[in-house]
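One structure coming up, written as structure tokens, with questions to follow.
All protein chains of the complex are present and in place, except for one that has been dropped.
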Amino acid sequence: MNLYLAYQGLIAFVGINALLALSVYATLSCGQLSLANAGFMAIGAYTGALLTLHAPGIPFAAVLLASALLPALIALPLGLPVLRLRGVFLAIATIGFGEVVRLGFVNWDYTNGALGLVAIPQRTKPWILWLTVLAVLFVLGRLRGSRTGYALEAIREDEMAARTMGIETTAYKLAMFSFGAAIAGIAGALEAHFTFIVSPSGYSFGRVVDMLVQAIVGGTAYFVGPVIGAAFLTLLPEALREAGSRVGLSPGPFRLFLNGVILLAVILYLPDGIASLPRRLRRRVRG
Amino acid sequence: MLALHNVLRAFGGVRAVDDASFTVERGEVHGLIGPNGAGKTTLLNLISGFIAPTSGTISFEGRSVGGLAPQRLAALGISRTYQNIRLFAGLTALDNVVVGQHLRRRSPFIPRLFFSPAARKEEEAARARALEGLSRVGLHGRALTTAANLSYGEQRRVEIARALGAAPKLLLLDEPTAGMNPPEAHEVGRLVREVAREGRSVLLVEHNVRLVMELCDRITVLNFGKVIARGTPSEVARDPAVIAAYLGDDSGGAEGGGAA
Partner (left out) sequence: MGQQVLNGIFVGSIYALFAVGYTLVFGVLDILNLAHQAVFMLSAFFALVLVEHGLSIWLALPLGIVFGGLLGIGLERIAFRPLRGRAGSNLSGLISSIAMATVFEAIAAQIFGPDISRFPQGTFPDRMISLGSASASLLQVCIVGLSVLLMAVLTFLLAKTRLGRSIRAVAENPRAARVLGIDVDKVIALSFFLSSALAGAAGVLFGLAFNSISPDVGRSVELKGLAVIILGGMGSVPGAVLAGFAIGLVEVFTVAYAGSTYRDAVSFAVLFVVLVARPRGLFGQVAVREA
């Protein structure tokens, strides 16, 4: 019984991390590196937690909707000035946003500042989580082959050239930025209602780095990549934890070390991520 | 259809385009030639919205368009290709041309979530049109090849097909035959003529002077950002200012020297 419960937690985290990785993928799919999603996740998590704690009659679906909507709305005025910035500057601006949000919550007495909120009822059930993941995957999947999907890929490849084809690049980037914010927000709420707590330390820069790493390792050419990356990087350290501790390695640093090494290996040798392995192997076999 | 009046574009102290004025009529193939660095690509960048004129007016179909964003100009009917080829390298040739059709597609996203048959048909129609566009440039068989794996000449042809995908009223071609062998270049020439017969205007920047002489209804010659000659091919060929400008320049000589 304990074993099942332990695994259930792990599987849930795979789902939550999958959503987070997908939220980063949303902006990467049109070539924008946005590192704001820890901030949006925090907004969604706190929104959901506050609603549940102060208005317990509201159905969970509505809570989740609110925790997706608020970040999505905030993303719009934020994105307008910020998405005009080139590559690394966009990344920096969004890192800044994430930090401002975190600091805001650390200093907000209404939410107990650095201590955060506790005793949030566990409303997240596996089916709700996985339904959300599937819904996001569905939307992303339907994008392929659509006019919007083509436009996003064009923006990713060459934004200026895309503009000369009549593609309103700012509108599309804003839409994906907002969509990513919504996914991160709902993931935050789902996590909050699973782990019973929200606290600012869970939404640090390190968190968004984790999301990015999982998306990259899984692969950002296909929308299933981030899910694969999340699963891989959530499960592997757990699987190796036994072996690691036998050699005297503490679990925290070990997981961190694995993350770093895997990420380095992927970016150097398998830049399109794990999802590109089947294609590569097929080519090697034919070759 | 397209008219430039006293267009000036300066970068700091350098006048890349200086007091340029010329017009392009509907269905005309208009050549833009001149030695390297004469300002031809800058002019194309001005017309397609990459940069704004420092002063002067650019008008298209009667309305002033100088300084408008590239998307707006595309929506008004201006398409272009690039000197350095800006294909979407990771996409297939077919997908590149499909992107080119962006302005012609009516495809709201919500119905797609419900697998609407109308949406599917629209997508199939877009791909079919794109395939036709590729056939037109002779690349039907390379439709599913990733753009990065195409030969140089093939890439240029895909770029033209992509630019045509939006059914433009004005097509800007920036050295479309650079790096092509004579038969390929000839095919491009034929395509340009065909496009003009459809009622589209073509502004053709080229170093292949012979091709320009054969193809163009009228030519504008630039040197050091200024218009030094305008007129029909034969007028321009006889113009002493043009001859002087080219005598000092090697690149025009190689292709232009083989004139029949």
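Lettered A and B in written order, each chain numbered from 1.
Assume a contact is a pair of C-beta atoms (placed from the backbone, for glycine too) under 8 Å apart; a residue touches a chain by one contact, two chains touch by 3 or more.
Values in this document were obtained by computation on a predicted structure and should not be read as measured data.
Although it is left out of the displayed model, the omitted chain contacts the following shown chains in the full complex: A.
Considering A:Tyr7, A:Phe89 or A:Phe196, the position touching the chain not shown turns out to be A:Phe89 (whole complex). Listed for subunit A, the residues touching the missing chain in the whole complex are 33, 81-82, 84-89, 91-93, 95-97, 99-100, 103-104, 107, 159-160, 204-206, 209, 212-213, 216, 249-250, 252-254, 256-257, 259-261, 263-264, 267-268, 271.
Here is the rule we go by: only the chains that are shown with their structure count from here on.
Taking the mean of the C-alpha atoms as each chain's centre, subunit A and subunit B sit 41 Å apart.
Within the complex, the subunit B residues that touch subunit A are 48-50, 69-71, 73-75, 79-80, 82, 86, 88-91, 95, 98-100, 102-103, 105, 107, 109, 112-113, 119, 123, 126, 162, 165-166. Residue ranges on subunit A touching subunit B, taken from their complex, read 138-139, 142-143, 145-148, 150-151, 153-154, 157-158, 160-169.
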